[in-house]
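Everything on this sheet refers to the single structure shown next.
For this view, one protein chain was removed and the others were kept in their places.
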Amino acid sequence: MTIDTTPPRIKKAGSANADVTEPVLRVEGLEVTYYTDLGRARALDNVGFTLNSGEKLGMVGESGSGKSTMALAMMRMIKPPGRIEGGKVIVGGTDLMSLSEDGMRKARLNKIAYIPQGAMNSLNPVMRIGAQMADAIRAHVKSESRSSIEDRIARALRSVDLDPSVARMYPHELSGGMKQRVCIAIGILLQPNVIIADEPTSALDVVTQRQVMETINRVQSEINAAVILIGHDMGLMAQAVDKVAVMYAGRLVEMATVREMFTDPKHPYSQALISSLPNLDNKGVFQGIPGLAPSLLRLPKGCAFHPRCPYGQRELQSTVRPEPVILPGGRMVTCHLYSEEGHAHD
Amino acid sequence: MTTTPMADTEPQAIRQPSNLTLFLRYLRRNKGLAIGVLILIGLTLFTVIGLLTVNPKQAYPLSVALKQPPSLKYPFGTDFYGRNLLVAMVYGMYQTALIGLLAGGIGTAIGVVLGFTSAYFGGWIDATIRTICQILTPIPVLLIQVVVAGSLDKRDVTILTMSIIVAMLAWMGPTLVVRAQVMTMKERQFVSVAKLSGVSDMGIIFKEILPNLLPFIAAAFVGQVFSAVFASFYLAILGLGPLREPLLGNLIWAAQNQGAFFNGWWWWPIIPSCAMILILGALALVNMGLDELANPRVRRTE
Partner (left out) sequence: MTKNLLEIRKVSKVYQRGLLSQKATVALKEYSLTLPEDNPSILTVAGESGSGKTTLAMLLLGFITPTTGEIIYRGKNIQSLEGKDKLAYRHEVQAVFQDPFAVFNPFYTVDHLLTVPIKHFKLAKSGRDARNKMDEALNAVGLRPEDVLGRFPHQLSGGQRQRINVARALLLKPRLLIADEPVSMVDASLRANILESLRNLHRDHGVTIIYITHDLTTAYHVADNIVVLYKGDVVESGDVESVIRNPQHNYTRLLVDSIPWPDLNKKWGEPLKPRETV
């Protein structure tokens, strides 16, 4: 006798086909500054983008480029000495920045879920998996009956290809890949509109990595959420996402579909990233990116990338900050090469 | 194709504020540590200035007028035996500090040596030391101290013997703490790299591990000083200290003996008591403050 274990698709209010045109996530002008003993660090500078339901966005950049800060800012989890200075994060029509503390707490996990880096190592070692998941539900939903909570847990576990009996186990009884899938399950417990996964596969070996990425794909299509994958491995992005956003020194320098990014990157930094990728056909060829990423405490004047840019010798780059430009086709680039001032100077 | 490093036009050196500035800013956040340190500095100044200015003879009986309340001549008054309490306090604090530092130092030193040996060499050495610690720890320290101090001939009880009595059951804590820290630290990768760089076992203990333990050792030391000072107080209050010396505890014991409160000589027990509270409180604050400093996860951010 076979039991149908496919979880029923729960339609969220307003998530019907009417919302095809309205993006489920819209970020505008997000700014975050850290006030440290050594000065002010501009961690996020006027970051904005949109994402539709069912889309996967890969966010790449070096350490310190602002990708994790962006996730934390969207969840309003920035702690002192950091501060969100401005911007909007509109999920399913509600601006998260305008919510009260209580409202935001309800929005977390419900509307927007965050799976942090190293989540699998942060599972409580002395609590059973099921208890931790129940905790997560109760923290963000006013009142749910016990059986309803158990239902959600079982459903979430099945979505990530784990048997519901895992709920009775302790984290140390699970492998790395299984623990990471538990973290994904926690993220989808309340079927949010947006899921942010920060380096979900960084400590995992290559086969488990593929499994986890495939799991994320599957849960996304089940609940039709938008997924933001933060990482620095372009190879994973090529395999897993629809759109790619490149972060550099706190700014979003380019955003395009994955095909556009890999075949025709526009921003010089993206170009350098793509050409440094190893491939089966160029064994032995190593091409890194010269120079070092700037410290956020001492950003270069003008364009943050200009000291390392092969086209960055003109005065414009060192004095004026480039603004995001929308190119024909919908892709976005923050670079003087494509801006009006840039062309005016030619 | 080789990668050539492009000249970094971005200057690497971010002007770091001086260590003193960072420390003072930290003190502002960690008010407990700041207050504790201030009180200790105040008490030290009192003692040091006192030692330089007052006449030591006045700390001993029959040197000044008896039973005088506080006045300009005798700011802390005098007691039944004719001791100038101000002078007695100065010397009492000096001796308390001596006992604290001596006993604290002995306890910490034993702890460091045994803890290191136990953790680094492991095996039966570790098992032996650990078992001894575990057997001795539940022993009620107060009782043993009282019994030992009480059975000594009154003339043999000096500052030195008091320090030994206090330290003899206090070293187990630091030993276990140091052992635990060394055990984690010897698994750290920088120890492996040191081995690969040719460093000997001794070199690893002294040059690689020990410097990283200084915060813990300092915290253990303060804790030891605290217990030593506390022990010296209660032993002295019970009349088991070196009775001739103007130890703070002794003063209180003597005052109680003579029924100071009933006779209206309130200044005699009260003033040393206040001093004790200040000392213990300051030490406790510094202890907690150091705890926070050594354990960055507890640190509060601005």
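Here the chain labels run A and B in written order, and each chain numbers its own residues starting at 1.
By definition in this document, a contact is a pair of C-beta atoms (placed from the backbone, for glycine too) under 8 Å apart; a residue touches a chain by one contact, two chains touch by 3 or more.
All values reported here derive from a predicted model rather than from experimental measurement.
Contact with the undisplayed chain is limited, among B:44, B:71, B:131 or B:212, to B:212.
Screening A:37, A:205 or A:323 for touch with the missing chain picks out A:205. The chain that is not drawn here is touched, among residues A:234, A:249, A:304 or A:335, by A:234.
Contact between chain B and the absent chain runs through residues 2-5, 8, 12, 188-190, 192-199, 208, 211-212. Those residues of chain A that touch the chain absent from the view are 62-64, 161-163, 165-166, 169, 175-178, 205-211, 214, 217-218, 232-240, 258-259, 262-263, 272-274, 276-280, 283-289, 292-293.
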